[in-house]
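Omission of a single protein chain aside, the complex is shown with its protein chains in their original locations.
The block that comes next holds subunit A.
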Amino acid sequence: MTKERYLKELWTHLSPVPERIRRDWMFDYEEHFRLAAEHGQSEEEAAAELGDPRFIAKEMLLGHRVAEAQSSGGSLRSVSRAVFAAVGLGFFNLVFVLGPYIALMGLLFALWAVSVALVLAAFPILYEGYFGDAFEFQFAIFAAMITVGLGLLLGATAYKLTRGFLRLTLKYLQANTRMLKGRKV
């Protein structure tokens, strides 16, 4: 592969990264071709030594996503992007990374939904207690307090679990990026 084609391919595959950062990253590779030529290496040799630009781009992209997710304090969106970048790398088995991630996300979502439902349940209970005749209003207030309390408690738990889960996911990805870097040696 010629220098021009190599750099162009790397540039294209890095397209999800902001241009300023991309230019900075590309500099290493441009410099490598330049210095390799000065040391008497052909463009093909230098390109072969550097390895597949697609692969390199993905590796850097994953690193970028993980760093991004970390600086955002592990937000749901950024962690999910990092997970998808990891899956895009192709070494992570779709079933082993994406599967559990989505399954656990579903579970957490269910927890959130239940906690919201419990809080909202207070309204119909109060309504029934006041206008209906299924039970007394006093009982309705009592029951509403219980459901709201349970809902909030569950909500707090869901929040803690979600944060923890996102943090763990990030840790896992980081450990894996580290492993990948050593892989080709």
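Heads up, the rule we're going with is that contacts are C-beta pairs under 8 Å (C-beta built on N, C-alpha and C of every residue); 3 or more make two chains touch, one makes a residue touch a chain; residues count from 1.
As a convention for this text, contacts and distances are computed from a predicted model.
One chain of this complex is left out of the view, and of "UDP-glucuronosyltransferase", "ABC transporter", "Extracellular solute-binding protein" or "PadR family transcriptional regulator", the protein name its UniProt record gives is "PadR family transcriptional regulator".
Remark: the omitted chain is touched by one listed residue; of A:L50, A:L76 or A:L161 this is A:L50.
When the omitted chain is restored, the residue from A:Y29, A:Y101 or A:F165 that touches it is A:Y29. Which of A:H13, A:H64 or A:R81 touches the hidden chain is settled by the complete complex: it is A:H64. Subunit A meets the missing chain through residues 24-25, 27-29, 31-32, 34-36, 49-51, 56, 59-60, 63-64, 66-67, 177-179, 181-185.
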